[in-house]
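Pasting in a structure now, in structure tokens, and then I'll have a few things to ask.
Shown here: the complex without one of its protein chains, the others still in place.
Take a look at chain A:
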């Protein structure tokens, strides 16, 4: 019964109501549009359950332990190869699915899943600088905002405690690469961070609310979060550091031990539909990687500077890999030094 159900569903995507049952999605917190889920449930008569996690390592550890009951996970680009290498993902061949034609070619031959044999784009974004123009109206397209702050911002900067992103920003700032083995660059990055820390106010999450309320006037932050803050407070701006800034993409994958494989595949195909992809973005305010979804996006998203980087700064965005163990130990040592 499974195969005919899938065939029917892929043929008549909207009309097919044969795949009754359940789908258990394991995704990042506050990241999944309830409207999208409702639409999927109604289209396919599937009961969807969402469980949330807060970091890639949490997700990996729980999935690896087994017995989780999840069908779908949404790891970041740097963790997709780890999931694949450990045999945790099912090769569902999204590249052969009906809606695959909608995937922007830029996101097809990605290093973490060449040709998209396992994963489907969910959302992608960047880590940059959020600044309130009332506090500082100079150049914000630079990591100097937090690594060598202008006097107006000294003592007022928040830095999200996201080890990988923050150290990568510092490495780019001193001319290095993510996970570099170049000790001189690592040292320079550490020194830059340690020297800048006295000028920081805090290292905390919850950036959207505090930027919106004006309590924080500058922060290392994600583009979508900054976008949401700007919708509440027009003084908030997003800067793309020209020295280099981390990009990330979260992708939807089916777990190797999924119980509801067909429903999970339906979901992968479902979110490659531009109208559905637009729902994903309308909620969390990140770009989705599906061509034609712009047409279905809320008007304020179409030319939002937070999700459409200026051409001259787009190239500075880089996808950092997951570092090897030895380099990760150095990252942790730098981070410990920073927070001791």
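Here is the rule we use: a contact is a pair of C-beta atoms (placed from the backbone, for glycine too) under 8 Å apart; a residue touches a chain by one contact, two chains touch by 3 or more; residues count from 1.
Here, contacts and distances are computed from a predicted model.
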item: Listed names "Xanthine dehydrogenase family protein subunit M", "Nitrile hydratase beta subunit", "Spermidine/putrescine transport system permease protein" or "Monooxygenase", with the criterion being the UniProt name of the chain not displayed; value: "Spermidine/putrescine transport system permease protein"
item: Touching residue (missing chain; options A:33, A:51 or A:328); value: A:328
item: Identified contact with the non-displayed chain, of A:202, A:233 or A:308; value: A:202
item: Absent-chain interface as seen on chain A, which is shown; value: 55, 57-58, 60-61, 64, 82, 86, 161, 163-164, 183, 186-187, 197, 200-204, 213, 215, 322, 324-325, 328-337, 339-340
